[in-house]
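One structure is given below, encoded as structure tokens.
Heads up, one of the protein chains got dropped from this complex, but the rest are sitting where they should.
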Amino acid sequence: MNRQLNIGVIGLGRLGGLYGRYFLGRISGAKLVAVADINEELARSFADLNNVKRWYTDYHELLANEEVDAAVVVTTTQAHKEIVVEAARAGKPTFCEKPLSLSIDEALDMKNVIERTGTYFQLGFMRRFDNGYAAARRSIESGSIGTPIVFKSSSRDPYRPSLEYLDPNNSGGLFTDCGIHDIDLARWLMGEIATVYSLGGVLAYPEMNEIGDVDNAIVTLRFAGGQLGVIDLSRSGVYGYDIRTEILGTKGTLKIGYLRETPLMILTSDGVTHDTVPYFMERFGQAYVTQLQDFVDNVRNDKPAPITCDDGIAALRVTLAATRSLKEKLPVAVE
Amino acid sequence: MNRQLNIGVIGLGRLGGLYGRYFLGRISGAKLVAVADINEELARSFADLNNVKRWYTDYHELLANEEVDAAVVVTTTQAHKEIVVEAARAGKPTFCEKPLSLSIDEALDMKNVIERTGTYFQLGFMRRFDNGYAAARRSIESGSIGTPIVFKSSSRDPYRPSLEYLDPNNSGGLFTDCGIHDIDLARWLMGEIATVYSLGGVLAYPEMNEIGDVDNAIVTLRFAGGQLGVIDLSRSGVYGYDIRTEILGTKGTLKIGYLRETPLMILTSDGVTHDTVPYFMERFGQAYVTQLQDFVDNVRNDKPAPITCDDGIAALRVTLAATRSLKEKLPVAVE
Amino acid sequence: MNRQLNIGVIGLGRLGGLYGRYFLGRISGAKLVAVADINEELARSFADLNNVKRWYTDYHELLANEEVDAAVVVTTTQAHKEIVVEAARAGKPTFCEKPLSLSIDEALDMKNVIERTGTYFQLGFMRRFDNGYAAARRSIESGSIGTPIVFKSSSRDPYRPSLEYLDPNNSGGLFTDCGIHDIDLARWLMGEIATVYSLGGVLAYPEMNEIGDVDNAIVTLRFAGGQLGVIDLSRSGVYGYDIRTEILGTKGTLKIGYLRETPLMILTSDGVTHDTVPYFMERFGQAYVTQLQDFVDNVRNDKPAPITCDDGIAALRVTLAATRSLKEKLPVAVE
Partner (left out) sequence: MNRQLNIGVIGLGRLGGLYGRYFLGRISGAKLVAVADINEELARSFADLNNVKRWYTDYHELLANEEVDAAVVVTTTQAHKEIVVEAARAGKPTFCEKPLSLSIDEALDMKNVIERTGTYFQLGFMRRFDNGYAAARRSIESGSIGTPIVFKSSSRDPYRPSLEYLDPNNSGGLFTDCGIHDIDLARWLMGEIATVYSLGGVLAYPEMNEIGDVDNAIVTLRFAGGQLGVIDLSRSGVYGYDIRTEILGTKGTLKIGYLRETPLMILTSDGVTHDTVPYFMERFGQAYVTQLQDFVDNVRNDKPAPITCDDGIAALRVTLAATRSLKEKLPVAVE
């Protein structure tokens, strides 16, 4: 397909709205022609404001719209399976935001349908498309740091999302909702993970006890190749959105991340001060756009997806093992 | 006017093409409906690639198109006067890239027509819209550094543009082409400039002698209020595009600028290394978009232009004085 | 005692020689009057070169020298107990380098003699005297980051010390030789540690297998108060000596550490580069001097020691638990 790809976005929440707007001019070769959200007001106003041709409250209608060439799924995780399966059966190339699912069984069902129908499917892990992480991967491949032996990653939200969002029944919990990004990076940059051990606590927001999840956690990784890893996660990085990764190799080390948004420093008798990165839209705007462009380019040029169901399943197996380790207070082998 | 603004871009060179693409989705409330460039192939292919309704080789036709609500002028500086005057007479709100003109007389003519016709006119000095510079101005106004007393600014291109571009007959020379950005910042952040003294040389590219301009220069400023300033300019900042400003106040100092593009650091036995900012598109992409959005918002909401002909004329008077100082090897008062 | 303190240094290896030289003018109120080392040539040449009055190959003679007011013990860890006990019995105020001992039983013996004799004893953990770590502690106490909840620390040697030095029979292994610094910081800045879990491997230097120790390791900490911690250790930080600590609190985060030795940056088309910190003498020179000055001041002014046998024993219990966890591949409670 070499003509422009007509996109339908399903789910217009915080991230879905962002993705929808990226399709209004940031992504070449694609046009946003339809949106769907169960919230009627949200769907209508987005379409009106942005001159989108069609809006729906029922995603089935969007997928049934013949003008829609491809679907971008940014709904709650719980809805992923049903929508992705239907999109695959409808033969619509699909991009689905992470995590693939909260259940391995569901994820395997999705995989089966996708493989049987042969429909294009790409899973979202935008960090792989961040200029910093992409350069890190190329640098490792070029041999700049020798053999990677230790992986460290840190993800901190600037504030606690709503308890409803955080509820493990919705989000999958800290490891599956947030840590899965670091796990995907670990797999992508280092290789498969064999064993995990988690430590966590309700240390910043006592109300987290209500929903049965922790607000801070550390998980160590033993890779299948024997290398070591550690990820620390926090819902209370109150100074800003802080995403950092470090890879120690036998000949050098890579550090990915930054902590300053505005190129201004203020020097007074109180010291030197700059601001921090507010949140994910600022930190990963470039990565989101590049990722969606990659999706569009792959579909238009019949190229394989760089991130697949298998990546989603493998990452999920690790986050589920980490979640189990937290409860059992013991190291857990990834199945 | 509350409906969407239909934009015509005149001039599709390096910066004009960039501006044109920004109007394909980055700027809300506006739509690119026409482009013009004397290079037919350039105009046609831009329009084709980006689904722009109309393309012209003659800007008169663009301005005569009733569907075009507003004009964005990004041609060579020599063409500014003629186009801006005609746009003003046609009552089309106009954005014109810096420098306004290479001649004070021409600039005054433009001002007269604009004032007489009452047509909206906004001059481009994108640095004022950069998050760093905008935050610096707010910080000064908040009193964070007391009274500003010394202004320092540095602008370095990563490589020499073509001699044709650099020819003072086209570009106006190093001060008017490049230093005018720093001069505008100086005026905006500190106040009017009374006297300048310049020093320059052909130090990096001997071929600059052919066109009669320098490749490196320093100009000191005495502000009307007695404060001090200095700007250094270079066409040979071979390590990257380096734009930095510093304002020393009685209670503190502000530094604006940065030198790292990709959030990756490589640590080996050779040291710690990161990349630099490639060029202006990377450094000022946000500022260009914000500036064009500001133009669109002002026109739609009948708000006055933040940067006017007077700003262009005042900056030009300083760069012409700096150019004269270079030749006379003496301090020169700004007229 | 208000007069100058006459110091005898026992052990003139890498660190002992450094300490000896610090007493030649960097420490006020003290004078180096004697040195001892089992290596006769080392003892003689140090004394000759630095005009030290007495030198010995047998530390008993140094301790028997009535002119020696206080002893600084920088021998191999194996020799600590015997020397410290004898110094305590001789009533000589003693500074002893970390680790106190490789054995809890020996350490308890030392503690008993010191307490029974009432002789002043100070254990060396120089990081507490580093301006960065000292400022971090004051900052935490001032409430700047609210309640500390996550502790992270990283210690990397720029190259592998000799296998003889590293042999766990001599060094105690990676946790007790190197990680004990981070453990002491964790206790000092956060509180007591309840449980540890270690992960390690021979990943950089295959010859480490000969001596039965790992070259890279990660250990997670559960503090008695429920907070979380993680320490990563490496013998292969080939880019430099990299010591970093981070403390996440409910209201902010502290980061201690730096990676640049010479205040020079080189900007070329290859990027921006600076050097790194070579090794511990450069990183902790100020801390070593401040620590020895503190020892001298405490002895002269009858003030209690800031770091005691108990600190040495508590840290050792943690590093021994971490060592055990590495072997058992399970979390281990600190006794």
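Going in written order, the chains are labelled A, B and C, and every chain counts its residues from 1.
Rule of thumb we're sticking to: contacts are C-beta pairs under 8 Å (C-beta built on N, C-alpha and C of every residue); 3 or more make two chains touch, one makes a residue touch a chain.
From a predicted model like this one, the values you see are computed outputs, not experimental measurements.
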Neighbouring displayed chains - absent chain, whole complex: A, B, C
Residue of B:Leu18, B:Ile38 or B:Leu199 touching the missing chain in the full complex: B:Leu199
Touch with the omitted chain, as defined above, among B:Lys152, B:Arg187 or B:Arg317: B:Lys152
Touching residue (missing chain; options A:Thr268, A:Gln293 or A:Thr308): A:Thr268
Interface with the unshown chain - residue positions in chain B: 147, 149-150, 152, 154, 156, 197, 199-201, 203-204, 216-218, 220, 222, 226-230, 232, 234, 236-239, 248, 250-253, 329-331
Residue ranges of chain C at the interface with the undisplayed chain: 24-26, 130-132, 135-136, 139, 144-145, 251-258, 260-269
Hidden partner interface residues of chain A, rising order: 238-240, 242, 259-260, 267-276
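The criterion applied here is as follows: only the chains that are shown with their structure count from here on.
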Equivalent interface positions on chain A and chain B, same or different at half: same
Distance between chain centroids, defined by C-alpha means - chain B, chain C (Å): 57
Centre-to-centre distance between chain C and chain A (centres being mean Cα positions), rounded to whole Å: 42
Sequence positions of chain C contacting 2 or more other chains: 238-239, 242
